[in-house]
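Can you keep this structure in mind? I'll have questions shortly.
Excluded from the complex is one protein chain; the other protein chains are retained at their positions.
Entry: subunit A
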Amino acid sequence: MELSNKVKKSVMAGMAVTMAATMLVGCGGGDKGGAKGDSKVLKVGVTNFADTLEPTQNFFAWVVMRYGMGETLAKFDEKMNAKPWLAESWKIADDHLTWTFKIRDNVKFSNGKPLTAEAVKQSIERVFAKQNRAKTFFEYESIEAKGQELIIKTKKPVPNLPGQLADPLWLIVDVSAEKEGRDFAKQGPICTGPYVCESFTRDKCVLTKNPNYWDGEVPYEKVEVPSIDDPNTRAMALQSGEVDMAVNIAAGDIGLFRNNDKFHVDEIASLRTVLARINQKPDHILSDKKVRDAFISACDRKNYNEVLLKGTFKEGSAPVPPSLDYGFDQLKDPNKYNVERANKLLDEAGWKDTNGDGIRDKDGKPLTLDFVVYNSRAELPLYAEAVQADAKKVGIDVKVKSVDYNIIDKMGINGEFDLLISNITTAATGDPQSYLNQYWHSNIDGSNPQNGSGYSNPEVDAKLDALNSEFDKDKRRQLIIEIQQIYLNDAAGLFLGYPYTNIVSSKKITNAIMHPADYYWITKDIKPAK
């Protein structure tokens, strides 16, 4: 078919227009990185999970606190001890039930109203009214406000009440502001922190300086917090200078910022433990302590954390992570990596490979274990597969069963596993008491349903009960260390590793620090560098 020049011309013209249009769109409003060197505006790249700023909904209070809006009566230091914050001091009466908190008298809410004990009382009552989780922290007989004194009488002794009240759920809001029409969910609550919400969506939060802040000068006029869920994109935004700091840069990207004189990496072990619960009910293979010991000894945990996970996790051994001061270094792990010992123990337990298939067996039954994992945390399947490979070397056949996050809890309670992995917060309130109770306190007729693994040791129960009502800090610490040592001796669980968390910041700002309690990201201390 012959085509005229005209056709050619019109087609070409069409293409030219196309190209031009694409180029034009492509050039629309180029602007090289916004945040560079601005001493009035701080920009922070995060991942946000909250759709509203109502602190009593789901876990949204974490965001209110992380963004520098909310503050609690007590604040955790770097060893997770509760220190005075909005309360300047507290004391416990001899009945071990009555706590008196002295509220600072120089604190104002961001709307200028003074922070009184009555305001704190209303805020605490509001949490109880709106969130079921409240009572897992403590239950109260009465709350009384006298001037700047807040008196809380608990139903049961709560040794760590200041720590419980340092959880973000208990950040103090001005309840009267809500009555006057402030929509906490959409506009953000009225709190006492250095910054106040100006606008909020899940994707971006803009904060402004709290003009009534009580604790010194607030360094920035404005803080912008875009939520950048993709870790690669977050790293790029930091590299380009679009954000001044970013929370949790991924393993693959952190190398870009280490040994780079433009950035500062602050990295610490978090409060989490990657734990594989071990089912030791009588009808399970791992009820035999020798097999448990052998299994744990076969796992090269140093390798998993340092090589496989590129050092983004710390090698696991004890139940409570080393970020907390509960004797991590003095605990003795009897089941350190030792393949020889693992083989010997399995032989002793009567598991031998009689049919030569590489898997040990006993009474015609192969040594096969179900390892339940969920995928929503990327490291968990990696751990499981690494354990599987190591177990194979000593003749244990591990079957990795991948399930949805939402059924992990149920499978744990029902004991539908030989091993079940989770990445668990051990001390959200500064103290591992609930964690140590929840998985290992004896479950007698459903007294502790979360212990679905059948672990039961009267000595542990006695120590846990003592811990639950002990108020003396040193004695508590000692008990926690002893309990951990028994767990290790009993092979009560496989403690695989502890994740590191990080904040990476441009050197144009200072004091961007990651705390073990993952609640304090944007603080009054973050300032432009001089």
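One rule holds in what follows: contacts are C-beta pairs under 8 Å (C-beta built on N, C-alpha and C of every residue); 3 or more make two chains touch, one makes a residue touch a chain; residues count from 1.
What we mean here is this: contacts and distances are computed from a predicted model.
*Asks:* One chain of this complex is missing from the view, so tell me which of "Aspartate carbamoyltransferase", "Nickel import system permease protein NikB", "Amino acid/amide ABC transporter membrane protein 1 (HAAT family)" or "PadR family transcriptional regulator" is its UniProt name.
*Replies:* "Nickel import system permease protein NikB"
*Asks:* Can you work out which residue in A:L73, A:V120 or A:A237 touches the chain that's missing from view?
*Replies:* That would be A:A237, which touches the missing chain.
*Asks:* Would you mind spotting which of A:N106, A:N132 or A:N259 touches the chain that isn't drawn?
*Replies:* A:N132
*Asks:* Of the listed residues A:I424, A:A466, A:I481 or A:I513, which contacts the missing chain in the full complex?
*Replies:* A:I424
*Asks:* Looking at the full complex, which residue from A:S287, A:T368 or A:Q450 touches the chain that isn't shown here?
*Replies:* A:Q450
*Asks:* When the complex is taken as a whole, what residues of subunit A touch the one chain not shown?
*Replies:* Residues in contact with the chain left out: 1-4, 6-8, 10-12, 14-15, 17-18, 21-22, 25-34, 45, 51-52, 54, 57-60, 132-133, 135-136, 185, 201-204, 226-230, 232-233, 236-237, 239-240, 242-243, 272, 374, 376-377, 403-410, 413, 422-425, 428, 434-435, 438, 449-450.
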